[in-house]
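Excluded from the complex is one protein chain; the other protein chains are retained at their positions.
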Amino acid sequence: MNEFKKLFQKTRNWLGPILIFTMVMIAFPLSLNIYSSELVSSFESILVISLLMTAFISTEGIFNEDYSDGTFEMYISEDGSMFQLVLEKFCANFLMVSLPIALVGLSFAVANGAILENYLSALIGIFFVNTILTSIFAFGSSISLNKGAILGIISVLPFSMPAVILFGRFLDNLSLDHISLSFLQLLAGLSIISFLIFAWLSSKIIKLHLE
Amino acid sequence: MKNLLLPLISIKEYISLNHKIYPYAMILGIALVLVGWGMGLFFAPIDAVQGHSYRIIYLHVPMAIYSQLIYWFMAIWSFCFLVWKIKIGPYMTISAAYVGCMVTFLALFSGSVWGIPTWGTWWQWDARITSTFILLIMYIALLTINSSFQNINKADQITAWVVLVGVINIPIIKKSVDWWSTLHQPASISLSSESSIDSSMLIPLSISIVGVGLFLFALGLKVSRLMILKREEI
Amino acid sequence: MIAIKNLTYSINKNTLFSGLTFEGASGNILQILGSNGSGKTTLLKILSGITEPSKGDLEIIGSPKKLFLGHKIPIKDYFTNLQNFLSLNPDASESNFNQYCEQVNLSTSKTLLSSALSFGQKKKLLLSKIFLSSYDILFLDEPFVGLDRETIGIIKDRILEMKVNGTTIFLTSHQEVLDGDVVINLDSGLITK
Partner (left out) sequence: MEKLKLQFSSISDALMMDGHGIYVWIVYLVAALILIAFSAVTDSKLKMAKDCE
């Protein structure tokens, strides 16, 4: 619960990514002819890229504050589980950033005519892909703790490629109305696996950083 | 048995072993590369479809093979380092990363140039090319991570973790890129026709594969020696 | 309670300390002395289990309740004083906060954001942890820095009280406020009782 409170108090850390995402969504049609058919076809890639970007922005400083003010050190000395703390942080991020972004993304997708049916599937899909990307980039942010964000991005960007491809497939199938329950299950499973694996790895890396 | 494992534990033993192996690997490697490439460039028969440009295969295929193999090599050493705290683990990993980065670049470069006369384009969003490109980024990222921490022990451990995550990711990336590219376009292009390769082409190819391998191994030995010299007091 | 054998720590080629051997019995104050950069904080971090030693053994008998308070202050600027107090002491209540403020002379409102606090006040708020619960092993890194004389006295009293109750206290300090039962000098490597 403490992590939720912390994130909620830091307005720019959760509202910022949502606003940036919304700005990109608004800016994108402005760059095209409003009647052009490109609006629908290129919306998918814009959605993927902006998800990638916001996942990075929202996790950029996820561990920095607790690292620099000594919270982690105190927490570990009291035999607290770092893994659990990181899991909490991830969950807070999922609920405060990924979910709103999924909603915003869905509404713009509907407005641009990229998704005509299956609103719920689309929402769930965007949300799960966002959680995968968030987990991956949070891992990157744990690597680049106090080293600037660039190091984190380049080290985990390759890992995010499969998620991007998966999401592309998902949106393709969605627009063709081929979406099946098993695809959503696949996304959910991958999301949970990456959530656990990357949280565990991040906790390991943070412990190394404290030395 | 203990004597055999000694170089794994003691840096000194490793250095003396390194000195012993290095000249053989280097000389044999260069000799085989010269023989393999010479045979490939001048003596191997011309390819019926691609003409002479296929001769890039004698450079491209070894590089492509080792760009993958070196990553697995790094993963094994990283695993040993994290689990058993083997001292030379990070040296092997990082020196392999330097070599791997170069090799992956050469694989991409030779492939691109080969693509110009054969496909009419230097870049194709083919599964293998894309995943090799991602591999190159991974090598660069690993080297960047390793060089951006002042505490060497910390840098080595973090690098080892990222290497291990990467090794899980390589097959995933490969499969997913495969999935993506095969759905977008028919997989009409395959990089090499290994199944139907003639023995007169296969012999120079295998010689260059072995030769390049030995040469890269020697380079790796040299880089690891340099790293140990820089970091450790012997 | 806590036994150290041949402890060595080095960063890259630079060895901070080597071959430290000592024991921290319950009810002892172990004072760690040393010049700047001699590894006092690192030693405390190793003892509290945050950092791994390069060589040597660290044995802690049983599962004691530990706490490490470094010179960084984990007080969140965007929380109110009460929120910070409660996240530091999860079992405490609002009345504990008022009580503690009176005890250490911390004159502030519970609804005020902690960003308004001065360094010393933040430190006081942080030290509430050792007043509100008891620990088996305590690691204090420069606990008296930035505090006024009066508060130093209060905290010293609390440390002595904990010592009587059987807490092992590791302490680094440039100010000579407390005398240790065991003095570990990192410059000379000597351990005196």
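Just so it is clear, A, B and C label the chains in written order, and each chain counts residues from 1 on its own.
Operating definition for what follows: contacts are C-beta pairs under 8 Å (C-beta built on N, C-alpha and C of every residue); 3 or more make two chains touch, one makes a residue touch a chain.
On a predicted model such as this, the values are computed, not experimentally measured, just so you know.
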| item | value |
| --- | --- |
| Chain not shown, its touching partners among those shown | B |
| Contact partner of the left-out chain, one of B:14, B:114 or B:149 | B:114 |
| Candidates B:25, B:44, B:75 or B:162 - the one touching the absent chain | B:44 |
| Touching residues on chain B - with respect to the absent chain | 37, 39, 41-46, 51-53, 55-56, 59-60, 63, 98-99, 102, 105-106, 109-110, 113-114, 116-117, 198-200, 203-204, 215, 219, 222-223, 225-226, 229-230 |
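The criterion applied here is as follows: only the chains that are shown with their structure count from here on.
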| item | value |
| --- | --- |
| Category of the chain touch graph - line, ring, star, complete, other | complete |
| Geometric centre: closest chain by C-alpha means | A |
| A-B against B-C, pair bridged by the larger set of C-beta contacts | A-B |
| Cα-centroid distance, chain A relative to chain C, in whole angstrom | 38 |
| Whole-Å separation of chain centres (CA-atom averages), chain A against chain B | 33 |
| Where chain B and chain C are represented by their mean Cα positions, the distance between them in whole Å | 50 |
| Sites on chain B at which at least two other chains make contact | 151, 153 |
| Two or more partner chains touched - positions in chain C | none |
| Residues of chain A defined as touching chain B within the complex | 139, 143, 147, 151, 154-155, 157-159, 161-162, 165-166, 168-169, 172, 201, 204-205, 208-209, 211 |
| In the complex with chain A, residue positions of chain B that touch it | 134-135, 137-138, 140-142, 144-145, 148-149, 151, 153-154, 157-158, 161-162, 165-166, 169, 172-173, 175-177, 179-180, 183 |
| Complex interface listing, chain C residues touching chain A | 45, 48-52, 63, 65-76, 78-79, 83, 87, 139 |
